[in-house]
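Omission of a single protein chain aside, the complex is shown with its protein chains in their original locations.
Note that the chains are named A, B and C in the order they appear, and that numbering of residues resets to 1 at the start of each chain.
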Amino acid sequence: MKEKVRVAVNGYGVIGKRVADAVRLQDDMELAGVCDVVSDWRIKVALQRGYPVYAFDSPAQEKMEQAGIEVRGTLAGILKACDVVVDCTPKKVAAQNIDKYKAAGLKFIVQGGEKHETTGHSFSAENNYDTALGRESTRVVSCNTTSIIRTLTALKKAGLLQKARGTLLRRATDPWESHLNGIMNTLVPEPEIPSHQGPDAQSVDPDLDVITAAVKVPETLSHLHYWNVQLTKEASKEEVLQAFSNSTRIAMINYANGLSANNTVKELMLGLDRPYGDMYEVALWQDMLKVVGNELFYAYLVDNQAIVIPETIDAIRALTRLEENAQASIQKTNAVLGVRQGALI
Amino acid sequence: MKEKVRVAVNGYGVIGKRVADAVRLQDDMELAGVCDVVSDWRIKVALQRGYPVYAFDSPAQEKMEQAGIEVRGTLAGILKACDVVVDCTPKKVAAQNIDKYKAAGLKFIVQGGEKHETTGHSFSAENNYDTALGRESTRVVSCNTTSIIRTLTALKKAGLLQKARGTLLRRATDPWESHLNGIMNTLVPEPEIPSHQGPDAQSVDPDLDVITAAVKVPETLSHLHYWNVQLTKEASKEEVLQAFSNSTRIAMINYANGLSANNTVKELMLGLDRPYGDMYEVALWQDMLKVVGNELFYAYLVDNQAIVIPETIDAIRALTRLEENAQASIQKTNAVLGVRQGALI
Amino acid sequence: MKEKVRVAVNGYGVIGKRVADAVRLQDDMELAGVCDVVSDWRIKVALQRGYPVYAFDSPAQEKMEQAGIEVRGTLAGILKACDVVVDCTPKKVAAQNIDKYKAAGLKFIVQGGEKHETTGHSFSAENNYDTALGRESTRVVSCNTTSIIRTLTALKKAGLLQKARGTLLRRATDPWESHLNGIMNTLVPEPEIPSHQGPDAQSVDPDLDVITAAVKVPETLSHLHYWNVQLTKEASKEEVLQAFSNSTRIAMINYANGLSANNTVKELMLGLDRPYGDMYEVALWQDMLKVVGNELFYAYLVDNQAIVIPETIDAIRALTRLEENAQASIQKTNAVLGVRQGALI
Partner (left out) sequence: MKEKVRVAVNGYGVIGKRVADAVRLQDDMELAGVCDVVSDWRIKVALQRGYPVYAFDSPAQEKMEQAGIEVRGTLAGILKACDVVVDCTPKKVAAQNIDKYKAAGLKFIVQGGEKHETTGHSFSAENNYDTALGRESTRVVSCNTTSIIRTLTALKKAGLLQKARGTLLRRATDPWESHLNGIMNTLVPEPEIPSHQGPDAQSVDPDLDVITAAVKVPETLSHLHYWNVQLTKEASKEEVLQAFSNSTRIAMINYANGLSANNTVKELMLGLDRPYGDMYEVALWQDMLKVVGNELFYAYLVDNQAIVIPETIDAIRALTRLEENAQASIQKTNAVLGVRQGALI
């Protein structure tokens, strides 16, 4: 068996801490450590989980040590101890780090906040795993884009997709920082239509005819996407549901089952023992989905904190060639993370 | 000059109190009084405004009198003192009242929560004022439907409208009762697509090809509608804006002017001295509006508490034949209420 | 070793599902099953966890079976299979059930929403475990009261408590049902001062001089209590912190550690792998705590969904005499649930 790939996570935030946890669970990967700048409760959680902690630079190391946090070294140190870096730093930071990864001869992954041009490749496992095999780097597309690619690719594979028009309700901020920046009793539309998620989906599949509009809504749980898809023909609801089952990462929920709002779905995922109540799946309302002639209408939820995690695990395997076969990696990741097929419950 | 039409308002709630205020401002109408069941601060505001207060029935009258509220009589009493009743009671109540209005030989208006069949006519001034002339009754369509009719009718008149697909973000509850029933940190989609606003718009104009999906969002200020309209041809943005100017009750707002969220628009309306910060206009984002080929994308705000008020005033004139000419009534109402054309500011 | 006590949970809601999970973890208890009326996703989670599911009555059983849920029987059935019932039903329901528990000769526990008189005993482990030994029943006091008893008892044991005055900010609704009933953009004070938490605390310790005022706030995470305590003398901050350490279920948090708001604490608990991010401890801000002369000021968080869970486990042991010694039960429960002493992190 291949040697375990050693993965470093740079940026122990919303995405980074989940990537670290997910890497820990894979039997073909090893967490080299996590790296960050903070010295408060957030990085202490990493210590409690037994993760080697590195500081981004010396000033950060000093602050961490003053806060009683055991630090293994700085970024340079962790880069020596890994094979691949998953960069989960805030948008403007990642660009600066990339040179260091390259200089260290490492494979690296950036998240969806970075531009496609950073790596020249945008990753969505079920769509283009193969094109990532052995590359130096890739960009795992954002939560919104990941959900768009999964769903539209599923329809496309079934020959049903002509064009897609989406209205994306985006959660305003993540729960951990809702005391720092939120919106209250208002809605904040994005100033431009199309919003960037459409073009971003095209970075994975340039053939998609997709236009989105987006608006920030005052909740912290998940995004909610509404779609109006022009089908290639008058299909039945069953055909459409069958098409969506092409993806192993789209699960169905039903209003009739009491799952009538995103807070109920979050509570469900917590009840299913998902860490943080994380949902890796796109959760699509099955009873609500409607076909009218050759038009398809549906809505689904996106857990913006978690949906990219299985994608990131697969990206690690593709870049490092831990797994040559897309389906093999996807199924392995799904099994380890407990991704659900069919009905979410 | 014609005698003033005496208007009774049954139900002094969110809509009713605004109708009463608007009637008071018209020089061809007289407020016969307002009728309600409550005996708390809400009805005391009517007294402070000098409105004659009636109680729905004797038990309600007793409670009001115990609370020190001067009551002129019960519903029967106000029905004797008016020519037309505007019923603004909660959904299940209105149906029962209608028989009393008919028995009293009165013209009457119900609001959008009632079914079209209640009156056999659904009213939207700029669209079908003429068909309401002299009728016994009409139903002023709901806030959502009013905005849909105004905008789609404007596009239709300009020969641009083929079909319209909307995603409606609905405010969860009104400010006055946000302590009683609200939603918190979640989104609540309506279980069915199409939602009822599409068919409801067809009650005014059966030819509209319109399908909507709707979702409750956790704010109290206004609805936000996103639309994707299939145009009859590849039109320019200017043509579309010109079409919207066909309606005297669609005003433009600009993100670039700082009006980037519905709280800023509410604050603006308060600053323009609108009672309650009410907005009678559909407020459409001009800079955001986009034409891509023969597809049109735009978004606008609907003040659900106020948008039907000018419509209701016009409906009074149509039923009572106070004004035979639609445009004359519309312009009069607009002038008295201060409805703004072109840019909101 | 004693035989495992078989515990039935009647009411698989916010508290009930947590009691079931906690019972499952104890090596001296066995979960006989859970009983409820719902037939949607909520009870399906119980099935997924392998819990025997019972229906409250035949109509409920029918609905559950129609929904594909395997039902072992009705309430009567589960009462035959257990030694003690933990009743976690909504307020008005529990009173009716109690007669059935008595008729079945079972020990039973009700939650804090029920009146003290229902059982004649109100339970808070660190305060009065001994007085519950072998009783037929007890009432575990509410989340608010549990936190009040823990903190004031700790001060009292150190001889510091003279009187306590609290302002309680209560979360408006629980996350699972925040789509059904919430408050939005407002604050809802309780109409009466004192609010009932003071008298409720006196049901455990009649000697407490405590008066509270309470207000509902628009968030779903936790309660926040502010206290002004008149000390018996001018104590130092260290003495006060030492006193609080008398309780094994009060943990310290620090603003300086980034734990500056209750969303950060919830995120921390999720990161510490607590199911649902549950916090069994009172989390008291250590750096914020202040002594001015002989007055003490402090604030703490109460996880209303979880704080009573360790108490309930200890109550089971006391009633059934599974453990004669209070400290032994408390320490066992703490160890199994992972309750933290000293700093939360």
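Note that a residue touches a chain if its C-beta (ideal position, glycine included) is under 8 Å from a C-beta of that chain, and two chains touch if they have at least 3 such contacts.
Since we're looking at a predicted model, the values are computed, not measured.
Visitor: Which of the chains on display does the removed chain touch in the whole complex?
Guide: A, B, C
Visitor: Using the touch definition from the top, which of A:97, A:111, A:220 or A:333 touches the missing chain?
Guide: A:220
Visitor: Quick one: say which of C:6, C:100, C:115 or C:165 touches the chain that got left out.
Guide: From the options C:6, C:100, C:115 or C:165, the contact with the absent chain belongs to C:165.
Visitor: From the list C:26, C:202 or C:260, pick the residue that touches the absent chain.
Guide: Result: among the candidates, C:260 touches the missing chain.
Visitor: Looking beyond the chains shown, say which of A:81, A:133, A:183 or A:241 touches the absent one.
Guide: Looking across A:81, A:133, A:183 or A:241, the contact with the absent chain belongs to A:183.
Visitor: In the complete assembly, which of C:39, C:185 or C:247 touches the absent chain?
Guide: C:185
Visitor: Using the touch rule from the top, list residues of chain B that touch the missing partner.
Guide: 17, 38, 40-42, 44-45, 48, 67, 175-179, 184-185, 257-261, 263-264, 266-268, 270-273, 275-277, 345
Visitor: Contacts of chain C with the missing chain: which residues?
Guide: Spelled out for chain C, the touching residues are 165, 167, 169, 183, 185-189, 191-194, 211, 213, 215, 217-221, 224, 226, 228, 255-256, 260-264, 285, 287-290, 292, 295, 297-299.
Visitor: Which residue numbers on chain A touch the omitted chain?
Guide: 172-173, 175, 178-186, 188, 218-220
Basically, only the chains that are shown with their structure count from here on.
Visitor: Report the chain whose CA-based centre is farthest from the CA-based centre of chain C.
Guide: It is B whose centre lies farthest from that of chain C.
Visitor: If I superpose chain B onto chain C using their CA atoms, what angle of rotation comes out, to the nearest 5 degrees?
Guide: About 180 degrees of rotation relates the two copies.
Visitor: I'd like to verify one number: the distance from the centre of chain A to the centre of chain B, where each centre is the average of its C-alpha atoms, in whole angstrom.
Guide: One centre to the other, that is 43 Å.
Visitor: When you check chain B against every other chain, which residues touch at least two of them?
Guide: In chain B, the residues touching two or more other chains are 183-186, 188, 218-220.
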